[in-house]
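The complex appears here without one of its protein chains, the remainder shown in place.
Right, subunit A next:
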Amino acid sequence: MTKQIHLAAHFPGVNNTTVWSDPASGSQIDFDSFRHLAQTAERGKFDFFFLAEGLRLREAKGRIHDLDVVGRPESLTVLSALAAVTTHLGLAATVNSTFNEPYEVARRLATLDHLSGGRAAWNVVTSFDAFTGENFRRGGFLAEADRYTRAKEFLRTARELWDSWAPDAVAADRESGRFLRPGGVVPFRHRDRHFDIEGLFTTPRGPQGHPVIIQAGDSDEGREFAASSADVIFSRHSKLEEGRAFYRDVKGRLAAHGRRPEDLKILPAVTYVLGDTEAEARERAVEIRRAQVGPQTAIYFLEAVWGRDLSGYDPDGPLPDIEPNLDEGVTKGHAAFRRDRGEVVAKWRALAEEKNLSIRELAIEVSAPQTFIGTPRAVADEIDHFVQTDAADGFIFVPHLTPGGLDDLVDKVVPLLQEKGVFRADYTGPTLRDHLGLSPRTPNRTETPHPTETPNRTEEI
């Protein structure tokens, strides 16, 4: 049977893949930019619109990094406003589980689900980063090993809170004088390693029951977390063979958690460049890469790995001959290349030598390569091929331009996918769970562990 493709869009965000020097590049903060991108995604019948998160500005050599697009609004606040100017599009917020508390996050997501008529999604991310923690009361206390345990417990707790209101808890019956049905709202009590909380939740269950859960980690722990708990996994594997391997691995993990393969959608983050001819598309792709990786960005990119000041090196010259400083970094808040920096340097040197690449050429070669390049027809065929051969269930497109970055994808590629019969001509239901073909979450109101069944908190210390 022909698989149906899922498409989603990512706001061109805070990073060096967003091209801000293009004359068509607009504001990264004006609501109109968000409105344009979201309405374009909805015009293309996309499943959802996705916002990333960053809670501290990156630093290079002790100063705020000034080369990337920075400056963004708070995700849920913008998505709630977008709910007013869209009707079907799913609205996905990245919300950190390290620098937030379940009670507050659960009520904000349930609120978004109400205010959007069942279109809320939560990309659960974690942070180990004391650097980011300096912006929060609770600070950066969390050891890296605790990231996923806190995230898992955070999500479990949020689900207990959502389930503490029965779907029909609100009776609002004037005749009987009952606003709430008896037993409609039950107290929650959660005690485990990271949370010891109890009480009553404030917010009725949203139209989807639980918002759609998205997860993005690629480690073994991340894959397990997704297999046990997520509805969508946002993968980085945009190459066909890697994608198939990842797909097999993750789908294979679901049964152990009592889930079916279709319960988790695998959507790699991808980019695209279109042209009227193959050659034109390739030429545009090169231009975009050069705009994304300017000379200064290339040096910064290497500094993040070398852990040294490389400002004296010529971006158009050969790779630095000095060895990396593995003990320290000169960049902060840069998630890439935290581990194995020595190996990365060796690999890059070999690659630069083999292909005779300058610093900037290497940076272009190894950072965020474009995924789909070609004519609309070729790109539509390739997208379809990926999905039909189980390298993905669909894609999250990361355009490089604000606010027009999705325009030609929606105008030129989506109609071809619709013609092929592999992508919806229209939405078939109002909620994001409908778009993704996920069943509604039915409440599991016995999930809250009884106090006698919970682990002893002190054993963990």
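We adopt the following convention: a contact is a pair of C-beta atoms (placed from the backbone, for glycine too) under 8 Å apart; a residue touches a chain by one contact, two chains touch by 3 or more; residues count from 1.
Just so it is clear, contacts and distances are computed from a predicted model.
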Listed names "Amino acid ABC transporter permease", "LLM class flavin-dependent oxidoreductase", "RNA polymerase sigma-70 factor (ECF subfamily)" or "(Fe-S)-binding protein", with the criterion being the UniProt name of the chain not displayed: "LLM class flavin-dependent oxidoreductase"
Among A:7, A:41, A:78 or A:406, residue touching the chain not depicted: A:78
Residue, one of A:4, A:111 or A:367, that touches the chain absent here: A:111
Hidden partner interface residues of subunit A, rising order: 14, 20-21, 29-31, 35, 54-57, 63-74, 76-78, 80-81, 83-85, 99-101, 103-104, 107-108, 110-112, 114-117, 134-138, 165, 169-170, 172, 174, 177-182, 185, 195-204, 294-297
